[in-house]
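Working notes, beginning with the structure itself.
The other protein chains are all here in position, but one chain of the complex has been omitted.
Lettered A, B and C in written order, each chain numbered from 1.
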Amino acid sequence: MRKIELMIIFMLFLFTPEISYSMHIMEGFLPLKWCVIWDLAALPFIIVGAMTIGKKLKENPKLKMLLGFAGAFAFVLSALKIPSVTGSCSHPTGVGLGAILFGPFTMSILGLIILLFQALLLAHGGITTLGANTFSMAIVGPIASYAIFKGIKKVGGPNWLAVFLSAFLGDLLTYVTTSFQLAIAFPAERGGFAVSFLKFMGIFAITQVPLAISEGLLTVLVINLLMEY
Amino acid sequence: MEIDSYSYINRMSKIHPVEKLLFAIMTMLLCFWFDRYTNLLVVFMMFIIIVYIAKIPYKVYIKLILIPFSFLIISVLTIVINVLDDKSVAIISIKVFGAFIGITSDGINTAFNLTSRTLALVSCLYFLTLTTPITDIVDVLEKIKIPMLFLELIQITYRLIFVLLNAAKEIYISQDSRLGYSKVKNGYRSLGFLISSLFVKSYRDSQNLYLALEARGYKGDLKVISKKQKINIRNCVIIFLIELILINLSLFLRR
Amino acid sequence: MENNYILEAVDVSFEYTDGTKALDNINMKICKGQKTVILGPNGAGKTTLFLLFNGILKPKSGKIMFNNKEVKYSRKEIEKLRKNVGIVFQNPDIQIFANRVYQEISFGLMNLGMPEDLVREKIEKVLMQMDITDIKDKPTHFLSYGQKKSVSIADIIVMEPEVIILDEPTVYLDYEHVSKIIKTLDDLISQGKTIVLSTHDVDFAYSWADYVYLMKDGKVIDEGKPIDIFSDENKIKKVNLRRPMIMDVFEILRERSIVNCNIIPKNVEELKNCLK
Partner (left out) sequence: MENNYILEAVDVSFEYTDGTKALDNINMKICKGQKTVILGPNGAGKTTLFLLFNGILKPKSGKIMFNNKEVKYSRKEIEKLRKNVGIVFQNPDIQIFANRVYQEISFGLMNLGMPEDLVREKIEKVLMQMDITDIKDKPTHFLSYGQKKSVSIADIIVMEPEVIILDEPTVYLDYEHVSKIIKTLDDLISQGKTIVLSTHDVDFAYSWADYVYLMKDGKVIDEGKPIDIFSDENKIKKVNLRRPMIMDVFEILRERSIVNCNIIPKNVEELKNCLK
């Protein structure tokens, strides 16, 4: 009997619809204290991002439209469905692609705007959790993606590998950050933060690793096509 | 994008955005402090307002509220299911590889509190997004002096989302009609084409949009005229009364 | 009873998820080997109808028939329908997504899982047919609008569908490209293909169509042979169209008894033969 219950729970993980959005921490899930902490943590990066954009805008006024299009592009990207390896559909995050195309600091501002629109227009994520989600998806993810991409290019790795790992690991590090954020807000009754972190990581390993692979492959495909231009 | 469509056509769309924002944000902040029963009352109250006053069809609302459920279920279960030292503290447990895995009554308590708070806050967010168009929210953000650069980016992005969404839809349909999504392998290839061509089009369109704005005398600021609307004092009084009742109720329930 | 209809919409209604009613009890029969033209203002539901004919959308009520059989929307049947009913969409700027002309035209065939040799062969053939062999290796974003339009038509006819649907094929093209496209369409008809197209150009519709449907607000307002449809000024006013110019001219000439035909001419050439 109990085993069946466990099975049902396990099945729920695999078949819940719109699963890829599950890494957006939903509205109201984090306690107020952690909402504020992550808002503050994201703030310096946002300021650096705004200053970077501000400086670039002075040199090139056309950039404002381009950034608008880039933001809209990334939003539309996240609304597309990728056929996933496991058969279900998922949505790309665009973290890796965005970081490679626009750079990590620009992505922090774009990411913030995209997350805001996802919360307001699609009900994915939320307003109180905007800081936490920005930190994982618009700051940690893009910086990691960008560093990995540049790192592999520097040691002379092939372009496709750099792109794939950048998108794949960028996605994974985003999930790790989200797990961290959830675990530190909700430490386990026994074992505290560490156990809770492992639990969330376990869940994300099941649901998100196949998606990260799908997105890695797709990003390679897109970058290859774009290089033809 | 159903939320966006309803935000313009619902019965509360003409109400001043400051009133709606005030109501949503005050209630949201209080929800962090409310007890679980008051939070459930907030869920119910927002349902009534959204379905009976704003006249959003209840089927649409229920469909929307189910969107974040996958996250809620997965995360709550992850938090409350634990490895236990002994079976006695557990309400439900099973033995896996010699250890007990289960849920304690504390865990149930946590789950209940967390779920009620989350749902209350989500209801408030839905109230805001379903009744208030983004353009109105931007008007308010402008008045509270959010940096101009950020606001302008929000405005252009919002407008362009629809331009690109349309383009993406047209490309998708054209690919689908040529069997582009008939097999998983085709799907990947098609999506690669779709994304790369959408990117190139975005770039080109952004250049053309700039020209069009320049032709109308654009000098770096996207200045447009703001909407004239007056705040309704009566509505504000009602909002404060509702919050006061909720606060008192929660205080009462805590005793 | 067998008949000659290759594609039919029977009592078809459709509405989008947001509740907009796009089609309201449409009945339409497309004759095999004929040139059917659908006229109607923007937003009449023409594009929606095309998407139903190709199986992209599924009717809310009613049915779509292909070759006298009801379409059942199994994966296999949809694939067959899409292979046999090709749509050339209105704006090639948006529709073309590949970087190279060759890549773009090969897309449909690759999706059918055709071996590469055969794909190459078929593409060469269609490039010849459309007279665009010279641009086959060009990047698509360097093409002129007219060339893009030709590519988007090649995209479809390379798949050799039975029915070719074209949404506003002549819009924004210069005369040279328009005549080229009409020639291509006539060639396809002579090969036994069926063509359905939508247009705003009444002069073209009148002179070219075998059969005309008038649509408005998701309904079929009228149908018939071009002469019958365009003779009735009330009907075409209903769908905000004007009469073909040649009919206007013919009428004033007939009033003065300058012409002696019973049949209204379709073009200037025919008008010439009508003169006493």
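Methods note: contacts are C-beta pairs under 8 Å (C-beta built on N, C-alpha and C of every residue); 3 or more make two chains touch, one makes a residue touch a chain.
If you're wondering where the values come from, they're calculated on a predicted model, not measured in any experiment.
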item: Contact list for the unshown chain, restricted to visible chains; value: B, C
item: Residue in contact with the excluded chain [from B:Val18, B:Ile103 or B:Ile156]; value: B:Ile156
item: Listed residues C:Asn4, C:Asn68 or C:Ser144, member touching the removed chain; value: C:Ser144
item: Omitted-chain contact residue, chosen from C:Val10, C:Cys31 or C:Leu271; value: C:Leu271
item: Residue ranges of chain C at the interface with the undisplayed chain; value: 40-43, 90, 144-146, 168, 171-177, 200, 202-203, 240-242, 245-246, 248-249, 252-253, 256, 258, 268, 271-272, 275
item: Residues of chain B in contact with the chain not shown; value: 5, 8, 133-135, 138, 155-156, 158-159, 162-163, 166, 205, 208-209, 211-219, 222-225, 227
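Keep this in mind: only the chains that are shown with their structure count from here on.
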item: Chain located farthest away, centre of chain B as origin (C-alpha); value: C
item: Rounded Å distance, chain A centre to chain C centre (Cα mean); value: 44
item: Chain A, residues touching no fewer than two other chains; value: 225, 229
item: Residue list for chain C, restricted to those that touch at least two other chains; value: 99, 141
